[in-house]
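One protein chain is absent from this view; the other protein chains keep their places.
Chain naming follows the written order as A and B, and within any one chain the residues start at number 1.
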Amino acid sequence: MSRQASRLDAKKVNSEFLTLTYGALVTQMLRDFENAEDVNKQLERIGYNMGMRLIEDFLARTSAPRCLEMRETADRIQQAFRIYLNIQPTISNWSPASDEFSLVFDSNPLTEFVELPPDLTNLRYSAILSGCIRGALEMVQLEVQCWFVQDQLKGDNVTELRVKFVRRLEEVIPAGED
Amino acid sequence: MIIYGVYIVSKSGGLIFNLDNNVPRIEHEKTFTYPLDLVLDYDSKKVSVSFNRKDGINVGHVLVAVNGMPVNGVTLDDGRDVRTTLDAPENYPINLKFSRPKMTTNEKIFLASMFYPLFAIASQLSPEPKSSGIEILEADTFTLHCFQTLTGIKFIIISETGLNGIDLLLRKVYELYSDYVLKNPFYSLEMPIRCELFDNKLQELLAQVEKTGISNIDK
Partner (left out) sequence: MTIFNLYIFDKFGTLLHYAEWNRTKKSGITREEEAKLTYGMLFSIKSFVSKISPHDPKEGFLYYKTNRYALHYLETPSGLKFVLNTDTTAINVKELLQQLYAKVWVEFVVRDPLWTPGTVVTSELFQSKLDEFVRQSPIFGIRNI
């Protein structure tokens, strides 16, 4: 379909428009909620809701099968960042039990023009990303925790997102079956 | 050609015969260091892999031995609890053996009784009038062919995918059944089939099919 073809063409999408929209959204929310913690929560929730939908697009586009190990999951998340944000985070810092890893970003399109004011150090500006990962994985029966360990906005060299496996969710059994 | 199994289900839905043929044993053994990087699921009856498959040890496989010692459900042969053993760092490195769960006879009987209503529902849900029940069921790892006689007995063959002529083979099994089971005066209808002659003839037939293909069965 022609609609799909035009959307896949990254050159036609101006990423600054996304960056500016996101910035306007975050600042408006700060005005509305007057509290960075509440904004973090809301951004996370928005990301979660986006993830729940975005996963279907990802699955349809890549025909990816279900992940049966965390290393596959990490690769797929990396692939999704490439598809949707055109950035490739590095996967690193695996825990010995292979249930926890980090996504390390050299750059983050969402924060390209952002300078965080000193009174907002507890704002997780890119919380939408962690929410998105959590929402997407929950749709494929994986419960994870996802949080920021380092953030370039707060003076770190890189931005680091940590993803931790919690459990596999069980398939829902229809009523009346055993 | 690989035939994995033959099942016969009576008119009332009971499993009266089954033969496992060529069912592969899927077992993997590996030595692990602490912490264990498999995610295990402990329920009351077994310890199984729920995530982080590794080196052939797949999600769904069940723990059968620890350091060579058999595991019965959730306890080791010497009475130790599996979970406590696997949680203790001093027990590592540790050798674990996993296996794809094999069906027990009870499970087979249960599955046969489960197929029966599925067969009926498939006919009821048909978008076209006068539909039969399920004749072929295809999965990525096997094909199931089912032949229902006019008298209501179901013959089921589980084989590898992509084979032709299984319906012929089913007819042939039906013939063997009518010859060596029904004509045996000591066999009572609806009861489990325990006829050595039938067993032998069926195994001969399957061996011949696997060697030379279905088209060469003598009619």
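Operating definition for what follows: a residue touches a chain if its C-beta (ideal position, glycine included) is under 8 Å from a C-beta of that chain, and two chains touch if they have at least 3 such contacts.
These figures come from a predicted structure and were not determined experimentally.
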{"item": "Sole contact to the chain not displayed, among B:L15, B:L38 or B:I158", "value": "B:I158"}
{"item": "Among B:L137, B:L168, B:L182 or B:I217, residue touching the chain not depicted", "value": "B:L137"}
{"item": "Residue in contact with the excluded chain [from A:T19, A:Q79 or A:Q141]", "value": "A:Q141"}
{"item": "Of A:P65, A:P118 or A:G155, the residue in touch with the unshown chain", "value": "A:P65"}
{"item": "On chain A, residues whose C-beta touches the chain left out of the figure", "value": "1, 3-4, 52-53, 55-57, 59-61, 63-67, 139-141, 171-177"}
{"item": "Positions on chain B where the hidden chain makes contact", "value": "4, 22-24, 26, 58, 60-61, 100, 103, 107, 111, 114-115, 117-118, 121-142, 144, 158"}
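The rule we apply is simple: only the chains that are shown with their structure count from here on.
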{"item": "Whole-Å gap between the CA centroids of chain A and chain B", "value": "42"}
{"item": "In the complex, chain B residues that touch chain A", "value": "34-37, 39, 50-54, 58-59"}
{"item": "Footprint of chain B on chain A - complex, ascending", "value": "68-70, 96-99, 142, 165, 167-168"}
